[in-house]
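Rest of the complex left out; these chains stay put.
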Amino acid sequence: MKAPPWKWFIEYTHPSQAHMHAVEDYLYSGKTEYQTVEIIDTEFYGRCLILDGKIQSAEYDEYIYHEALIQPAMTMHPAPRNVMVVGGGEGAVLREILRHPTVEHVLMVDIDREVVELCKKYLPEWSQGAFEHPKVSVLHQDARAYLENSRENFDVIFIDLPEPVDGGPAYLLFTREFYQIVADRLQADGIIALQAGSYNPRMIECHAAICNTLATTFPIVRSYATFIPSFDVEWGFAVAAKNYDPRQLTPHEIDKRLAERKITALKYYDGETHLSMFSDPKHIRQAISRDRRIIADDRPLLIY
Amino acid sequence: MKAPPWKWFIEYTHPSQAHMHAVEDYLYSGKTEYQTVEIIDTEFYGRCLILDGKIQSAEYDEYIYHEALIQPAMTMHPAPRNVMVVGGGEGAVLREILRHPTVEHVLMVDIDREVVELCKKYLPEWSQGAFEHPKVSVLHQDARAYLENSRENFDVIFIDLPEPVDGGPAYLLFTREFYQIVADRLQADGIIALQAGSYNPRMIECHAAICNTLATTFPIVRSYATFIPSFDVEWGFAVAAKNYDPRQLTPHEIDKRLAERKITALKYYDGETHLSMFSDPKHIRQAISRDRRIIADDRPLLIY
């Protein structure tokens, strides 16, 4: 009788809850200036990037996460030209943004150069060469400081950060003050979209707080979500905008825009997918609307 | 420093994948004639019923599972009077069916009397007295044999069975032959709805096979799904009908029907929830449509 696998990645989401993934191979394991990094090959979901003990994306389903993060905002905007990414280390966000032919420039600001270099080396299928694309610039510095000192205006800004764990690099990029800085750098019809925490109703306070906090700055804030298999959970995102509303876009209009832009290679996103992402069950809508917490620099959000 | 919990329920979904739930209390642990049963209190999701090592429902989110299984079909039907349940041990399906005032009779046929008795004793909040409701009859016998010998006709038949594991009681209730027997006992405008396996795209073959198999008998077959936190996965259901199509029902019409029937206590289901359940991301639609497997008595489906 064959013994069970002996190498496991156990992702604890709570002291009493965990997900176990058998590991085929540990490709990299180290600490950067900002976070611990592991790159592993799992038997079930292929290669995975893990930061501070949490799966960021997996070979098998990173297209779900990255299309979900990028495509709604890009499609909502009638002609996104100047796009910024805060974080986004794997480079798959660049790949998704570059599908839109109106894009003239993408600036990625990710503080952790080492993670980006590791992703280029170990996860080249994520970025598919996007880091070398002539429309792309990458800076390794604090995105908040960069935005405070910039005078540039963007059509869309994506925020693709790991969850704000204690001691991690990201917690000051989830606050009211940061969102105001972002809003100041958007065009008058600008949009931001971000990964926004677990949609598990038992732990949705984090997502709800992010949405409440966005609403201190943006007139339109919409939650959306999709199930990410390698996360073992439905994951939340948020889009916030000055005047476009993703819930006004019909599936038909989305499919039409994608066709006009000649975007045919998407595996996850289309008009019906958009509808599925932006429709929430009743208990989720209620849970989000019940929450009142505002995240601020002096009252930051920290995840288990 | 406090030591971690020491009692764990580890649900393996694959040799290389598992979910860990810390257990506060083991209330019951035994074997019936048909399956092993555990009733546990978990720290995170409260009381859970486990059959053959798989969570069937949890106190915290059983309303999601049971409303998702029952309410779409009940609402689709303009006036469900005679309803049958195959399986459904916890009794929460009865609770959901009885919300509809047109219902005159519900027959539940669950082969495992012992499980039903355990649910009455340990999970009374699930059934909320439904087992004693005057409109309800419960039989403990093989549902397939019952239906083969019956001449009754039903408006809606629900199939709420554990997954077909090797040695378990349910595998002959997932086949083409069984679905034909069910169809023969439905009214001309009858509907069936069933739990239909994981919606994780990495394991969706089971769901796809169930839908393919239903399509050998029913002209309309619709997949739908929702995230069940205690399952750590998006879970699939299917509705199959002779002439009603759940995708034709607008959110507005659903909310109107629920209001007309004075159904106000639902926590999960309403018009927008219906929309979210019946909209699938592109990769799911493709995965389901790619699969061709038909389940038959002599080629049954068995789950890990």
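Labels for the chains are A and B, by order of writing; each one numbers its residues from 1.
Keep this in mind: a residue touches a chain if its C-beta (ideal position, glycine included) is under 8 Å from a C-beta of that chain, and two chains touch if they have at least 3 such contacts.
In this text the structure is predicted, and so the values were computed from the model without any measurement.
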item: Copy number across the full structure, from 2 displayed chains; value: 4
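In the analysis below, only the chains that are shown with their structure count from here on.
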item: Chain centre separation (subunit A, subunit B; CA means) in Å; value: 33
item: Subunit A partner contacts - residues on subunit B that touch it in the complex; value: 4-5, 10, 14-22, 42-45, 60-61, 63-64, 199-202, 226-227, 229, 232-234, 266-270, 272-273, 275-277, 279-283, 285
